[in-house]
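For this depiction, one protein chain was excluded, whereas all remaining protein chains were kept in their positions.
So that you can tell them apart, the chains are marked A, B and C in the order they are listed, and the count of residues begins at 1 in each.
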Amino acid sequence: MSAFHTQGDPTGAGDVQAIGVGMLGYAFMGKAHANAYKTLSYMTWPPPLRPELVAIAGRNEQAVSEAARRYGFAKYVTDWRAVVSDPGITLFDNSGPNDLHAEPTIAAAEAGKHVICEKPLGRDAAESYETWQRVEAAGVKHMCAFNYRFVPAVRLARQIVESGDVGEIRHFRASYLQDWGATTEEVWRFDKAAAGSGALGDLAAHVVDLARYLVGEIDTVSAIAATFQPGRSVDDAVEAAVAFENGAVGTIEATRFATGRKNAFRWELNGSKGSIAFDLERLNELQVHYEGSSPGAGTQGFRTVLVTEADHPFWAHWWPPGHIIGWEHTFVHEIHHLLTAIRDDADVAPHGATLRDGYRAAEVCDAILRSAESGARETVSYRD
Amino acid sequence: MSAFHTQGDPTGAGDVQAIGVGMLGYAFMGKAHANAYKTLSYMTWPPPLRPELVAIAGRNEQAVSEAARRYGFAKYVTDWRAVVSDPGITLFDNSGPNDLHAEPTIAAAEAGKHVICEKPLGRDAAESYETWQRVEAAGVKHMCAFNYRFVPAVRLARQIVESGDVGEIRHFRASYLQDWGATTEEVWRFDKAAAGSGALGDLAAHVVDLARYLVGEIDTVSAIAATFQPGRSVDDAVEAAVAFENGAVGTIEATRFATGRKNAFRWELNGSKGSIAFDLERLNELQVHYEGSSPGAGTQGFRTVLVTEADHPFWAHWWPPGHIIGWEHTFVHEIHHLLTAIRDDADVAPHGATLRDGYRAAEVCDAILRSAESGARETVSYRD
Amino acid sequence: MSAFHTQGDPTGAGDVQAIGVGMLGYAFMGKAHANAYKTLSYMTWPPPLRPELVAIAGRNEQAVSEAARRYGFAKYVTDWRAVVSDPGITLFDNSGPNDLHAEPTIAAAEAGKHVICEKPLGRDAAESYETWQRVEAAGVKHMCAFNYRFVPAVRLARQIVESGDVGEIRHFRASYLQDWGATTEEVWRFDKAAAGSGALGDLAAHVVDLARYLVGEIDTVSAIAATFQPGRSVDDAVEAAVAFENGAVGTIEATRFATGRKNAFRWELNGSKGSIAFDLERLNELQVHYEGSSPGAGTQGFRTVLVTEADHPFWAHWWPPGHIIGWEHTFVHEIHHLLTAIRDDADVAPHGATLRDGYRAAEVCDAILRSAESGARETVSYRD
Partner (left out) sequence: MSAFHTQGDPTGAGDVQAIGVGMLGYAFMGKAHANAYKTLSYMTWPPPLRPELVAIAGRNEQAVSEAARRYGFAKYVTDWRAVVSDPGITLFDNSGPNDLHAEPTIAAAEAGKHVICEKPLGRDAAESYETWQRVEAAGVKHMCAFNYRFVPAVRLARQIVESGDVGEIRHFRASYLQDWGATTEEVWRFDKAAAGSGALGDLAAHVVDLARYLVGEIDTVSAIAATFQPGRSVDDAVEAAVAFENGAVGTIEATRFATGRKNAFRWELNGSKGSIAFDLERLNELQVHYEGSSPGAGTQGFRTVLVTEADHPFWAHWWPPGHIIGWEHTFVHEIHHLLTAIRDDADVAPHGATLRDGYRAAEVCDAILRSAESGARETVSYRD
């Protein structure tokens, strides 16, 4: 048909520079990350870099081969070492289980790859520290995949806090509630050797990261841990009273035994001039209260802000107001942020969590466990 | 690296049969549909058919060329006629403005293409009827893109209604509220020649379609229309009292002047044994009430069902419970449904809206306008 | 004990002037009104006048005698005529059924008593008109007990509308939903002779009154009525599209067949600069949205105002912020308002509904019935 023009760029992103991506893991997180690379290529247009899915590694050959076909990785392998040293790969994406975070991430960085590693960075603070230090020393860009920083509502919350509109923060209370813990299925997330911890590293780590992102460093924790399922080697729930360095106090909780709560990561912060609240199950909304806002004396109250306007964080990529996005979109924003930092040789921090942030979250998590065991209030201290 | 296996299928979906897709339109709906084709190819795994984005048509050459590059269409053209007759195209996706629904859709069908056409099907019932009739006569699969049938919560509502658990339906009240109408920007949606109507075809058509999908055929409408913006040629709002053939009664409303409501398509139905309510701004939730449910005498109430469980409609494609999806996912489900029908030579109805449904919605919309003009209660009558 | 001082005023309100109250009716409304007289005597301190419960009338001698004892009326009678002419009575409170509204209210007024009469004022507009006219001619204070004007949140809404902060009103949508209609119990509310109408006079009259109070006069109605229960002589539900004289349009609905909705009187109004929404089941809250409110670009949204602050309407009588009040308190405010008007010889209007308002609501309700019967849009016209 002579009327047609051929669009001669099968890769899509035209003159945008490509970046070879190698991935470890093809399960829950692998699916989320793979979707992000594919989606950002056309939704965040033009993308900062054009992801080429070069290779994927996983222990089960049939599964990893299927994943390669499904997501369009050019090759696959059962030994991750092949990926971290592949010359066609510039970014190593570690979406594997916790016990495969440290070694491959370090190896990739030391092979000169930029790295993004799922949370928790390590199974404990020591492993996390080692990972951070060696990756940092390698001089590459690094990111710990605390994706909830990339919820538009969370970024907006951070902007509000920074603007001073809610004043000095006095309280942060947060709980991450799920309810699938009462299963006898064998999952690596219940295995201390593989996971390091239970709800702590899986859920509380997210809580700690947002606490740090929104309020500041945590100074002390007074905590309890509980394991409800007989024979399980990791915690099912942690509960902590926390004090921040800036004087704010609050509570942090994570559990897999909150019947009826599916993915209820809820937090609220109270400042001297206002408050902000959030619920991950309604992630497109942010509750914001300002003292003395106008117009309308007598009409203060928590506003349900639908964070879907053109001037809201990340929203330029998406839809008209009110057309909400899903959980998976946080990964699109996160990886878009990382690719931008790589392209521009810019800092991943402060909005992206670096491996330093991954380490620091691990220190707080370790302090929670120590306090749960000792019964004493534990001070969080960080190594540099 | 010898350890690698090459994944030899750059198209992704392996031995899944391909289907050539041609699209008209690259704006809001074009973006939503293009995303759906790309996403379903790996998220609904294995996809029923493997979409190949063959060609895209649009009036602005620069814009359509950019869209082709962005979404990966192999070629582009400014004259849609090239697309509807292209031999490499099996499915014609009409995401263009309303005045480009009828002619291209008919032409594509008469060229033997399956068609999906955005709503409203035509600018009025007559145009919609002609489109339906001629496409139907062509013997192809056809779908009118009433995507809200493909919200998991809406499908679940339909299942509940069909189960009889809420009994005989007495009421359906629905309003589709947006607030961007007070603009002086020139948009085709405000132009009667291009759009046919205003909030009526844009928003009320969705309401009418779900009314028909969930409750049944509408018998009469008693309506009012209003245009608030001076000089505008289409309605800004419609309000109607409606009676259904099965005896249910209720209200239907659509407006672009509900300040603060962004995409609030809200409906509630009351049955003799229970009720169901929905809000598109919280599309992952369904409110369900049953009389006399157990356990717990004294604990009846509207349940906030988070429609994100493995056994919920469409959820097999997505994430663990509580990890919500976005507005755009409705298109993934919708086109997945159509591709499945094409592959299996199965009916698009009853869960997919056909062009017959598009026509019937148009008859109700026309009746609303007639009633608004005449002041009389208007009976809806359908041609076969 | 010599330390004690005798509080020598057994009536409580000290030097506040007494007002003799005679009541007709001891059932649901009688209980609500009696509670109001007793409560306002000490809660709204000092009360505008000190109610003396002089006499109560009711058809069932045992029941009315019990009511007198329960609420502390000094005497009781089965013939209301004794009450309306009792010289000790200054205020006649008609809490009887609808068919006992007109005659006793007129008789009381013509005997020089101030009157408060439950809604609907009459069983139709003609009866309501007659009642209003004759009471007005008698020169007494009169009030139609549309108590929802006296919800603090509703009064606040009125203040916001009057302030102009939400701009020009474009929409009002309201539904009053209950679910007890599917009963075979014989209740006077289902008897056309006693009640005049069903959900219309019982529930829609409230909706119409607040529509008039908050938005303005209704110009036209396009309505449907339905009776679901076999053999019932009154409507179970009414549905109407309405247009206001000021150009606003919307819907009005009332039903006793909304399964799971207990007392859900919900309304929302949209103005050019903001919106307000309310739900009687959460009567201490008002949802308020302002375009462009500060601080915080990007943080607009519906505020959940907890209408319980010292500077909120009626709140001076009650508790610290957040200590919510109940449904019955609306009657305390209402009768307090009436007693103040009597004491000060001030107007009951605009915040209190007069019998004129009762009549006007009846005209709208009649127009709804006419439209439901005729199928035509009916214009509301008022007699002066």
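One rule holds in what follows: a contact is a pair of C-beta atoms (placed from the backbone, for glycine too) under 8 Å apart; a residue touches a chain by one contact, two chains touch by 3 or more.
Since the model is a prediction, treat every value here as computed from it, not as a measurement.
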Visible contact partners (per top-of-document touch definition) of the missing chain: A, B, C
Sole residue of A:8, A:87, A:139 or A:260 that reaches the chain not shown, by the stated touch rule: A:260
Selected from A:81, A:134, A:173 or A:351 as touching the chain missing from the view: A:173
Touching residues (missing chain, whole complex) on chain B: 156, 159-160, 163, 165, 286, 288, 290, 293-306, 309, 311-312
Positions on chain C where the hidden chain makes contact: 1, 3-7, 9-10, 12-14, 28, 32, 34-35, 38-39, 42-43, 45-46, 55, 65, 68-79, 81-82, 85-86, 178, 180, 261-264, 280-284, 306, 308-309, 319-329
In chain A, positions touching the absent partner: 166-167, 170-171, 173, 175, 177, 179, 182, 220, 222-224, 226, 228, 237, 239-243, 247, 249-251, 253, 255, 257-261, 268, 270-275, 289, 291, 300-302, 371, 375-377
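Heads up, the rule we're going with is that only the chains that are shown with their structure count from here on.
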Chain with minimal offset from the mean of all protein Cα atoms: B
Angle of the C-alpha superposing rotation, chain B to chain C, to the nearest 5 degrees: 180
Centre-to-centre distance between chain B and chain A (centres being mean Cα positions), rounded to whole Å: 33
CA centroid of chain B to CA centroid of chain C, Å: 43
Centre distance in Å when chain A and chain C are each reduced to the mean of their C-alpha atoms: 54
For chain C, residues contacting two or more additional chains: 300-302
